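The complex is shown incomplete by one protein chain, all other protein chains being positioned as in the whole.
After this line comes chain A, so read on.
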Amino acid sequence: MASSPLAAVRRSYGHAMSHPPRTDRDRRALWRSPLRGPWLTSVFGLILLFGIPVLFVTGLLSYAAYNPDLSPVNDKTPDKGLLGFYLFSWPTDPSWLYRVTQGVHVTLGVVLVPVLLAKLWSVIPKLFAWPPVRSLGHALERLSLLLLVGGGLFEFATGVLNVQLDYVFPGSFYPLHFYGAWIFMAALVVHVALRIPLMVRTLRSRELRAELRTRTADTRPEPPDETGLVSPRPAAPTMSRRGALAMVGTGSFALLVVTAGQSIGGPLRTSALLAPHGREPGRGPNGFQINKTTVAVGIRARDIGPDWRLVVRGAAGHETVLTRERLLRLEHHGAALPIACVEGWSTPDQRWEGVRLADLAALAGHADRPPRVLVESVQRHGSFRSVVLSEHQVRDPRSLLALRVNGADLSPDHGYPARVIVPGAPGVHNTKWVGRLTFGGTV
């Protein structure tokens, strides 16, 4: 009873450890779980087969939401070439569009982590298959599998690190996550095409409902087959397949509970116990989520003090310089719009008040059919201190240069003296501390 862990591990490896494993069967016998088998793998595979395409599509949508084709300042991946084939002008309706697509992207990605781990656990004996390469075709497939596993883990890792501002990956997040996704998908399509007949056959071979009624004591290994996943020397079951599925499902559910609140907001925000935006930064009109405070981007008091001016440039060298007082005297409009970040968190609608971007375009000589606008912040460092908004975004009557929010002046952390707010746009396109608007400008 008081045997040491090491001795037990040695014992459970048994004869396979006493001399180096020689045959493929010996190697697979190192993995002893009686639950491993094509059916369990197929169940995890099926969940990922639905989940990962959703991640891919919402990821591509987020890429489009930045309108990278509009201007080099919007484009973090200028050499994308054919991979940007599908890009379209990001709509302003519905105003919660990016909130939903990006909230789903990040939350679902987090929730799928246990399923991904379980899937990889279930196929680990294949890694040690012997001989490692049987033929040219087999070698190519194994290379593809390396890209699949490496690509999948790379995508999940970069995503999870980025939303926690832990930029340890080797380069800018945007190209890494974007090009990495294409490599992952290229390998995934092959994997699905090669395995889906087997998956369908396997899922039909056992009834899910019967499996969910089977207790640990009645759990038997799956019959051995050509997949090589079933252990040739299975240990006694300590958990049923029902138990394994429930454990993985509970892991996903736990992650959902401690994460989703940051994208739903309201009273549910505090349920996001481990997510970065699970608390409100304060109370009152400006007490909603902040992406970068003045401290983070080096905004000094004098940058946004009484000397602050807004420069509005337009057609044929047209230039107007406005103080905040003059801006306050222009016609004001309201719009209830959310802030939604690429990191997945978002706020419910806030009541913004300010001057319509279209009215500022008119002031700059673009009375009808206002063009795109280059928005520049007084912020001196940090990415996204300038952005180009499309003409479609400028023309939406809810697109504002906001001066007030929820009935109060903007706080410095929310972009005082003036910030842009555009319906449906990613958070970083709602530039704070705006210093200059150039209508018709690109860079």
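Side notes on the structure shown:
In this section, a residue touches a chain if its C-beta (ideal position, glycine included) is under 8 Å from a C-beta of that chain, and two chains touch if they have at least 3 such contacts; residues count from 1.
Criterion: contacts and distances are computed from a predicted model.
Note on the omitted subunit: UniProt lists it as "Lipoprotein", one of the names in "Permease component of ABC transport system", "Acyl carrier protein", "Lipoprotein" or "Sugar ABC transporter substrate-binding protein". Touch with the chain omitted from the figure is made, among A:K80, A:R99 or A:R398, by A:K80.
Which of A:W96, A:W130 or A:Y179 touches the hidden chain is settled by the complete complex: it is A:Y179.
Annotation: of A:L40, A:V73, A:L97 or A:V149, A:V149 touches the absent chain (contact as defined above).
Touch with the chain omitted from the figure is made, among A:V57, A:L212 or A:M247, by A:M247.
Chain A residues in contact with the hidden partner, per the touch definition given at the top, are 1, 3-9, 11-12, 15, 22-23, 25-26, 29, 31, 34, 77, 79-83, 110, 113-114, 117, 120-121, 124, 127, 135, 137-138, 140-141, 143-144, 146-147, 149-151, 153-154, 157, 160-161, 164-166, 169-172, 175-176, 179-180, 182-183, 186-187, 189-190, 193-194, 196-197, 217, 220-221, 223-224, 230, 232-239, 243, 247, 250-251, 254-255, 258, 273-277, 279, 281-282, 289-293, 295-296, 413.
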